[in-house]
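Every protein chain of the complex appears in place save one, which is left out.
For chain A:
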Amino acid sequence: MSVIDSLRQQIAACEAQLATLRQQLAEAEHLQLQSRRQAQEEVQPATFDPLTHDMSYGIHDDFRSEVFAALSHGDGSEQPPRSRWPLDKMEYKRYGRQLIMPEVGLQGQLRLKKTSVLIVGVGGLGCPSAAYLVGAGVGTVGLVDGDTVEESNLHRQILHSTARVGMTKVESAMVALNSLNPNVKLVPHAARLTPDTALSIFKDYDIVLDCTDSPASRYLISDTCVLLGKPLVSASALRTDGQLMVLNNPPLPPGDAAGGPCYRCVFPKPPPPESVVSCGDGGILGPVVGTMGVLQALEAIKVITRGVHSSVRGPAEAPSLLIFSAYATQMFRTIRLRTRKPKCAACSAQATVTPEALNSGSLDYVQFCGTINPVDALSPNERISVENYAKLRTGRNPITGTEVSADSHVLVDVREKVQFDLCSLEGSVNIPFSAVSRLRVGDDAVKIPATEEEERWIAELKARGDKPLFVVCRLGNDSQMTVKKLKAMGLDNGGQRWIGDIKGGLRAWREKVDHEFPDY
């Protein structure tokens, strides 16, 4: 990016921020003015002297009692006017539409007001859930996130804005939430949740929303909620699907079978790390994750208005899992879940998850869930750097220095077709990794033969059997696995033909060779 462009962007960002600040100032001034007017209105009746009333026609009973009450109070005008109503005038107005619902009512609103909610993760789930909870007038909302706002977040993380790219997500969300409802106390925790901080952060809250995006954080949050006796509303989303569970509800102590199941009861073992797909890799539709976040806020409101503190709460709903599939004929379905697992590591009488274990750091959640190491499946002579491949494309063999024709090699791009259609290198052939993976080699090939389309591209690669074959993908992992597979299929003619991958994939290509290549 040129200096001019960069400066222009910075100016635009500052201007947008300035606009937001001006708007907030205007709102704050407006509020101040309103509260002053209110105060004046409340003071006025005291300046009206009931004794100036002409009593010759007698006085109304109500008025008489008011007069006596006022007189017996002595000089009441110096005391702050005691509110006659449990909520502020402004609150009746702001929350009126939910106050008149029997599900909320005055009691529910007062419960919302005295409840503090912790939202862990201020992304696709955390943004909508925070917006609705702050809008509904929850007393305190805590926000935990260690990330900063990125442009690729904005299609779904509705509290952030273009002007706030680069700001911490917690700060950005606070700007938006504060302008939505300045009456809610917001508490920032602008760091990633870790086992040694979890207990001290969670203890001040009444209910927790898991809006994070990794198995490790999900186990940590669930364990902490069990140890501190907090109900947990957990949701997740990927591509077109979402899932929602209310866990540890009722939040009874570990060992009490009447308590709600925790995340470990439902998923005692973490999934293999290679089966975990992030939104960055798998994709996500904004409204899908938004739906799940909104549902989290709804479940939280249900738990709170029923009485999160109350010991005489009604019977808790049977534990269930809500599955949302945006493109299925039945978009929502609810599945009955198990109750607490008698041998659960967190919430049973035999629990091994303890506050001491959590604080001492002996519970390593990242290790428990496992990590994927970058794929390193090929030897150095089966790989080429993007720089050298670029030279080869310009018509010169980087090793021998000899001229090569444009048709010198075959380039296979193994990204899925939808990504290939977004952008690709000229002359590349698309064979999606899913198709490569499906293909069976050796004895397995007999069991499930290749489809016609698979036969077609295998034939195509074989037809150009004398040309070296390069494989490229988005990041440089799938390409390595593909090289191994193509060799296993014998496409290297028993070692006669060079097959290798382009190191670092198209990301490296963009960073080191062609800056204009789209970054998605």
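What we mean here is this: contacts are C-beta pairs under 8 Å (C-beta built on N, C-alpha and C of every residue); 3 or more make two chains touch, one makes a residue touch a chain; residues count from 1.
Everything that follows uses one rule, which is that contacts and distances are computed from a predicted model.
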- Task: From the list "ATP-dependent DNA helicase II subunit 2", "Ubiquitin-related modifier 1", "DNA-directed RNA polymerase III subunit RPC6" or "Cytosolic Fe-S cluster assembly factor NUBP1 homolog", give the UniProt name belonging to the chain omitted from this structure.
- Result: "Ubiquitin-related modifier 1"
- Note on the structure: Checked against the full complex, the residue among A:333, A:417 or A:462 that touches the missing chain is A:333
- Which residue, A:22, A:438 or A:456, contacts the hidden chain when the whole complex is considered? A:438
- The one residue from A:177, A:198 or A:211 touching the chain left out of view is A:211
- Missing-chain contact, candidates A:241, A:299, A:413 or A:492, resolves to A:241
- Message: If I consider the whole complex, including the chain that's not displayed, which of A:321, A:357 or A:377 touches that chain?
- Response: A:321
- Missing-partner contacts on chain A, residue numbers: 121, 123-126, 210-215, 218, 235-239, 241-243, 266-272, 274-279, 282, 284, 289, 321, 323, 325, 328, 333-338, 434, 437-440, 444, 448
